[in-house]
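Here it is, the structure, as C-alpha cells.
Omission of a single protein chain aside, the complex is shown with its protein chains in their original locations.
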Amino acid sequence: MIGVAVVGYGYWGPNLVRNFADTPGARLVAVCDLKKERLASVKGRYPSIRITDDFDELLRDPEVAAVAIATPVSTHFRLAMSALMAGKHVFVEKPIASSSEEAQRLVEEAVRRKLVLAVDHTFIHTGAVRKMRELVEDGLGEVYYYDSVRVNLGLFQHDVSVIWDLAVHDLSIMDYVLPVRPVAVSATGMSHVAGEPANIAYLNLFFENNLIAHVHVNWLAPVKVRRTLVGGSRKMIVYDDLEPSEKIKVYDKGITLNGDARQAGERTYQALVGYRTGDMWAPHLDVTEALGSEIREFIGCIERSEIPAADGRAGLRVVRILEAATQSLAQRGRVIELEGVRRVA
Amino acid sequence: MIGVAVVGYGYWGPNLVRNFADTPGARLVAVCDLKKERLASVKGRYPSIRITDDFDELLRDPEVAAVAIATPVSTHFRLAMSALMAGKHVFVEKPIASSSEEAQRLVEEAVRRKLVLAVDHTFIHTGAVRKMRELVEDGLGEVYYYDSVRVNLGLFQHDVSVIWDLAVHDLSIMDYVLPVRPVAVSATGMSHVAGEPANIAYLNLFFENNLIAHVHVNWLAPVKVRRTLVGGSRKMIVYDDLEPSEKIKVYDKGITLNGDARQAGERTYQALVGYRTGDMWAPHLDVTEALGSEIREFIGCIERSEIPAADGRAGLRVVRILEAATQSLAQRGRVIELEGVRRVA
Amino acid sequence: MIGVAVVGYGYWGPNLVRNFADTPGARLVAVCDLKKERLASVKGRYPSIRITDDFDELLRDPEVAAVAIATPVSTHFRLAMSALMAGKHVFVEKPIASSSEEAQRLVEEAVRRKLVLAVDHTFIHTGAVRKMRELVEDGLGEVYYYDSVRVNLGLFQHDVSVIWDLAVHDLSIMDYVLPVRPVAVSATGMSHVAGEPANIAYLNLFFENNLIAHVHVNWLAPVKVRRTLVGGSRKMIVYDDLEPSEKIKVYDKGITLNGDARQAGERTYQALVGYRTGDMWAPHLDVTEALGSEIREFIGCIERSEIPAADGRAGLRVVRILEAATQSLAQRGRVIELEGVRRVA
Partner (left out) sequence: MIGVAVVGYGYWGPNLVRNFADTPGARLVAVCDLKKERLASVKGRYPSIRITDDFDELLRDPEVAAVAIATPVSTHFRLAMSALMAGKHVFVEKPIASSSEEAQRLVEEAVRRKLVLAVDHTFIHTGAVRKMRELVEDGLGEVYYYDSVRVNLGLFQHDVSVIWDLAVHDLSIMDYVLPVRPVAVSATGMSHVAGEPANIAYLNLFFENNLIAHVHVNWLAPVKVRRTLVGGSRKMIVYDDLEPSEKIKVYDKGITLNGDARQAGERTYQALVGYRTGDMWAPHLDVTEALGSEIREFIGCIERSEIPAADGRAGLRVVRILEAATQSLAQRGRVIELEGVRRVA
C-alpha cells in the first residue's frame, strides 16, 4: 500500500481525497490545509484520516510515500520540491509550476531521485481525449490543423491571464494527442479590466511541418463553448466536450489530390482537387471518471517504477508554451521560438 | 429610369440580373458575357434584354447609365475603370479590386467624375447585420471584442487564399458594424496543398483602443460554422448565420467593476468584480432579400447623388486589410500597420 | 419519348415542369392551367412548350401519353379519372384523392387499363428515407416504434385539417419504410379557430404485432420540428430532416434481455435487463433531388410496364388512414379499424 497525503483542500482537493480514498493500492494517510474549517470538513467525512496544517510534518512521516498537491500555482514549486527532496513521489495540479525554470528543476530533482513526478492533466485521462489520440495515431492520416475554442463567462483571475487558466487545458491535450511538438508560439489578447491580465487570448502554435494549431480562450463570452476541430488528410474530428454523450465525431470528409496542382492551369486544376464526403461516426467513449484513472495510473507507476502519461516533462513542455505565449502577447504576437527541453540524464 | 448593364453571367450574375429587373427606377438594358451559352440562357429567361459579348459596346451606349460587374476579381479593376472613364456609375462584386493600389485609383476616378461607385458587400444589407450595427451603436456599451468563425468544406481556389474568399465577408461586416477602424493586422495560416494558397487562416485586427478582433477562416473543416461573438461592456451578441430565424441573440451578461482593481488585494478584488447574468433576447429580423435592398440603394444613390453604405472607400478599406493580412501570413504573423486611406478631395 | 402534359402551374407545378423537362425519355408537350398569368410565365421560361387552359384538349392529343396533376386535392379524382379513361398514364400530387372511395376507383381504372398510376409521395425518394428503409430491412432488428413530430407555424388551410396537410407525409413515409401495415388508427386534435378544421393533431397507428406508431402534427408551433424516432430491437434511428447533412443517425443502443422476466423477482429481474450503449453513425446520404428520381422512375415504369414505389395502392392506403383519422378525431380518439384494401384483379 502506498501511503498518500493530500495538500490543499480547497476547490479541487476534495476530488483528490475522494479518489485516493477509493484507489486500490493507495492508503490515504493525511490531509493538510492551512484553514481550520476545511480540515474540520475532512474530519466530518473521513473520520479516520489524519488532518494537519503542518506540511513539514508530512514530509517527516515515513508512512507518507507520495504527496498530492492542490494548492495555488505560486506554491507548487516550493511544496513539490520539498516533497521530492524528502523522497516523496509527487502528484501536482496543473500547471506544474509558475515558470519553466521551476518546472525544469522539479523534473531534474525527480529524475535524480528516481521518484515519480506526475502533473494533473486531467483531460488526457478522459475517454474523449484518449479516443482522439487513437484516431490521430491511426485513422486521421497526416494531421493538418488543431483548432480549439474554450470560452465562457468565467471567473476573472488577477494573478494569471486566461492563457494560464484555460489554454493550459488545450496545451496539455495537444501535448498528449499530437505526434509532433511545437517549435514556436505566438499570442495576441487583451485585458478589458484596467491593470489586470488578458481575459481574451488567441494562441498560434507553429510546427516543423505544415501542421498549424490555434487556441481561442475567453473569460468574457456570452455562451460556453468547448470545441476542438482536428483536420487530417483522411478524416476530421469534432470534439465537443459539452455534448452529453457524443463528444467525439469523426467525419470521413476531406479533399483528394490527383497529380501536381502546381503545374495545372485553372481548368485542369479544378479536376485535380476532389471532395470526399462520407459517413460521420461517433464512437462510444469510456465514461470512467478521468481523475480516478489518473490516480490509479499514478499509484501503478510508483509500484512498478514507470513513467506516467503526464510526467514532469509534459508539465514542463506545457509551462514553456504558457510562458512563451505570455511573452508574445505582450508584444502583439511576436513569434517566440520554443527551445528544446534540456536533457536530463 | 436608370439604364443598367450587367457584366458577367456566371455564379452571381443571374442574381444581379433578377434583382435589377425587379428594381423600380432601374431598367435592365443589356447583359454581357464572353460565353455564348450563358448569353443564350439570358435570352431564354429575359427575351427583351439585349445580350452581347462586347463590353466596349456597352460603354458607348448612351442608354447604359450604370454597369454592374460580376466577373473574376482579377478583371474588376480594368472593367470598373473603363466604365467610370466612360461616365458610367459602377456596382462591383467584392472584393472591389485585386490590390489597394487599384482600389485607390477607382475611388479617385469616381470622385473626380462624381459617379457612384458601390461594392457588393451583400451581408451589410441583411437584417442580421443591420441589427448588429444598431446594437453596437446603442445597447452594447463599449465594444470589447469581435470574434468570427467562418469555416466549412469549401471550394479550394488557387488564385486567392481563403482570406480573400471568406474573411472578406467578415471584414466588410466589421467595416460596417464597428465604430472604429483597425490600425494594424496580423495573420497566420497554412496551405495543405503544395504550391497553393493558404486554406486555413487566422486574422488579428488591432485598434487604437482595447478592442480586439479576430477571424478564423477555413476551407477544410468537417462542419459548417458561421458564428460571430461580439462582446461589449453592457451586452454581448452571438450572430449565427446558420440559424434559420434567430440569427442574432443578445445576452444581458457581463462583468461589473467597482473601484480600482489594481489597488485591491486578492480578497478584496474578488468583491470588486461582479458577474451579471440576465435575459437573452433574439430580436425579430427584417427578412427582405439583402441584394434587392442593396440594388435599390444603388439606384437611389444615382438618382439623388448620394453615397452608398458600401462605397468605393469601404471596398478600399477591406482590400487594404486583405492585402496586409496576406503579407503578414507569409511572415508568420508579423504585425502590419494599416496606413490611413489617402484623402480624395 | 413519352409525351407529358403538366396540369396546374401553381405552387408545385413549376417543379414538375422543370424536372420533366430534364428527364431523359420524357418530352414535355404542354402545360395546362386556368390562369392566364401562370401560362404566360411558362411561356417566358419554356418558349417551345405549348400552353393551354383546356384540359380536354390534352386528353385528345395523341402526343400526350402521360399527365401530371398538381391541382387542388378536390380536383384530383376528376382530372385523374378523365386522364385514365382517355388512356393516359397519371402522376398525381398527394394525397391521391379526397376519399378512399375515389382513390379505390382510380386504382381500379388504372389496373383495368394497364396504365401507370403514380402518386407523388416525394419523401420516399429522398436519400434519408431510402436509407431508413434499408436500415429497417437490415440492421434495426424487430421494429418497436415509429414516432414522428412535424410541427411549425404553418399556413392554416380551411378545407382540410392539419392531418391531410402534414401527417400525409409521415403516413406515406411509414407506408414505404415499415414492413407491416397498420390495422387500426385513432386520432385526437383540436381547432383553435372557430369553425375551422383541426390545426393540431396526434395520430396513433396500431399494428398486429407490438409495433406502435405515433404522429404529432401542428400548424401553430413556435419552432419548426421534423423529427422521427424509430426504435428497433438492435438499433435505433433519429431522422431529423432539418439537419443540413446528417439527417439520419443510427444508434447502437437498446436493451438486452436474458431469460424470462416474468418469472424473475425484483432483484433477479434487474440482472436480466441489460443496457447497450455503443457507437452512433450517420451514413452519408444520396443528395440527388427526390422529385427528379421520382419522375425518372415514373417514365421508366411507363417504358417497362412496371409499378412505381408509390403507386395508386400506396396512395389509397394513405388516404384510407387520413380518412379514418379524421373520423376518429371527431370522436375523441375512438379506434377505427382499417379494412384491407379491396383486391383488384
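Note that the chains are named A, B and C in the order they appear, and that numbering of residues resets to 1 at the start of each chain.
In this text, a residue touches a chain if its C-beta (ideal position, glycine included) is under 8 Å from a C-beta of that chain, and two chains touch if they have at least 3 such contacts.
Being a predicted model, the structure only gives us computed values, none of them experimental.
Only one of C:Val6, C:Val31 or C:Met236 touches the absent chain when the whole complex is considered: C:Met236.
In the complete complex, the residue from C:Phe55, C:Tyr202 or C:Phe298 that touches the missing chain is C:Tyr202. Where chain A meets the chain that is not shown, the touching residues are 44-45, 47, 224, 242, 244. Interface residues of chain C facing the missing partner chain: 144-145, 147, 149, 151, 153, 156, 158-159, 184, 186, 188-196, 200, 202, 204, 206, 210-212, 214, 216, 218, 220-223, 229, 231, 233, 236-238, 249, 251, 253-255, 257, 260-262, 266, 269, 273, 275, 277, 280, 332-333, 335.
On the side of chain B, the interface with the absent chain consists of residues 245-246, 252, 277-284, using the contact rule stated above.
Methods note: only the chains that are shown with their structure count from here on.
Distance between chain centres (mean CA atoms), chain B to chain C: 43 Å. Centroid to centroid, with C-alpha atoms defining each point, chain A and chain B lie 39 Å apart.
Counting partner chains per residue, chain C shows two or more touched chains at no residue at all.
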